[in-house]
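This report refers to the structure that appears directly beneath it.
What follows is chain A.
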Amino acid sequence: MSKSVLIKSGRLIDPASDRDEVADLLIVDGKIEKIGQITSASQSTAVYDADGMIVSPGFIDVHCHLREPGEEYKETIATGTKSAAAGGFTTVCAMPNTNPPIDTRAIVDFVKTKALMEGVIRVLPIGCVTKNSHGKELSEMSELADAGVIGFSDDGKPVSDANIMRQALTYSSSLGLPIINHCEVPELANEASMNEGWVATRLGLKGMPNSAEEVMVARDISLSELTGGKIHLAHISTSGTLDMVRAAKKRGINVTCEVTPHHLTLTDEAVLSIGDENSVFDALTPKAYDTTAKVNPPLRNVADMSVMANGINDGTIDFIATDHAPHSSVDKVCTFQEAAFGISVLETALGSVLSLYHNKKVGLGTIIKKLTADPAAFLGSNLGTLKVGRPADVTVFDLNEEWKVNSSLFLSKGKNTPLDGTLLTGKVKATFYGGEYVYRND
Partner candidate 1 sequence: MPLIEKRIQNPVQIERALTRISHEILERNGGVTDVVLVGMHSRGVPLAQRISTAIERFEGVRIPVGKLDIGMYRDDISEKGSPLMKPTDIPPDINGKTVVIIDDVLYTGRSIRAAMDAISDFGRPSQMQLGVLVDRGHRELPIRADYVGKNVPTARDEDVQVRLREIDGEDEIVITTKSDGMGDEI
Partner candidate 2 sequence: MTLETDSKHSFGQKHVLDLDSFTKQEITHVLDNTVAMEQVLDREIRKVPALRGKTVVTLFYESSTRTRVSFEQAAKILSADVINVSSGGSSAKKGESLYNTALTIQAMQADIIVIRHPHSGAPHFLARQLKSNIINAGDGTHAHPTQSLLDLYTIRKNIGDIEGKKIVIVGDILYSRVARSNLWGLTKMGARVVICGPQTLIPNDFLNGHRTEEGHPFAGVEVQTDLDTALKDADVIMTLRLQLERQRAGHLPSLREYSQTYGINARRLAIAKDGALVMHPGPMNEGVEIETDIAHGAQSVIEEQVKSGVAVRMSLLYSMAAGQNLEI
């Protein structure tokens, strides 16, 4: 007995196949069967009315922290994937800074098995660059690649030792896999907890200057040129980084980069937690020092934040990735200095990035491309598109629905978001993974 779903009358936007039109989409046995005007469907076909909605390929998140194994109190593969599905994501790449970290086949297998048993969407593991992420010795990259990792990262931390990075880029290039680096020079970051600037000084907090990221970006671009290895810059945040990547790409260097929804839309003023009617010159209220806005790399100032949209438009930024970093209240209900870095992003990602569309900064097709075709291309996979024969990973969303973020209702265990209580425009209505509903909201 075949299982079929018909998604009817939606506006199909699939940048990978250059499609933007109102059409029906028929799914049979977990694969896309037909796209077009479908009038006849069998009696057993479930029909989803997507009239007025956007139908796109399921989103792909290359940078996600699922916390399992080791920190299940913050998130598990089960809750994290459910959260992803609610955000319209059908594939997430799991960062390896778990406990134990993903630096051996055994842990890769653990993650993959857990995902199959308890996860609701596709989970692709990322392996550590160095053993235990200690930055001293390369991890067994070949075995990890064989086990199925899609790249290597010590994320959470940078690969500080330039020689180790050089060797890692060289070694991984023979495997055809990227090194994903969290660029942060420790001596410049120097125990800071937010962006260096007016807000930090106002609050009496140590700041991380743009140079802390840019110095290492420059280093990694140079090392990529030297070795021919593939360097991917995680969560870029400064205009200086963007400029360097742009120039490097022009010279043909094998560098790619990603940006998070929060670095596209928020600034360091979020730490002040002032309302829209208040000014940064007003007296601080008890709401200041908002730990939900504490993230690494930090939210930068307006100038850095606003050029990120340009980077999306001119292709300098390869794709959007969430850097979903769930934390429990134990790690966030405390002083700013004590709080953990990280924002719970999966369920607000779409609403956040769509603000660029609603504010006429980025086209809708481009946004969807940066969530689907482009991360798929980075992974070298055949995902991220609505083509006949491909897995039926489909996201249906309402482009104009306004909703208020309520973190207590998140499916993620992580309720830590500075967007709590704010209004977003754009909401996921249904997510299909392999033709099955993994999220539905209607």
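The candidates came about this way: all candidates are chains of the complex that A comes from, given by their letters.
Keep this in mind: a residue touches a chain if its C-beta (ideal position, glycine included) is under 8 Å from a C-beta of that chain, and two chains touch if they have at least 3 such contacts; residues count from 1.
For clarity, every value in this text was computed on a predicted model and none was experimentally measured.
The candidate list 1 or 2 contains one chain touching chain A in this complex, and it is 2.
Put simply, chain A touches candidate 2 in their complex at residues 196-198, 201-205, 279-281, 283-289, 333-338.
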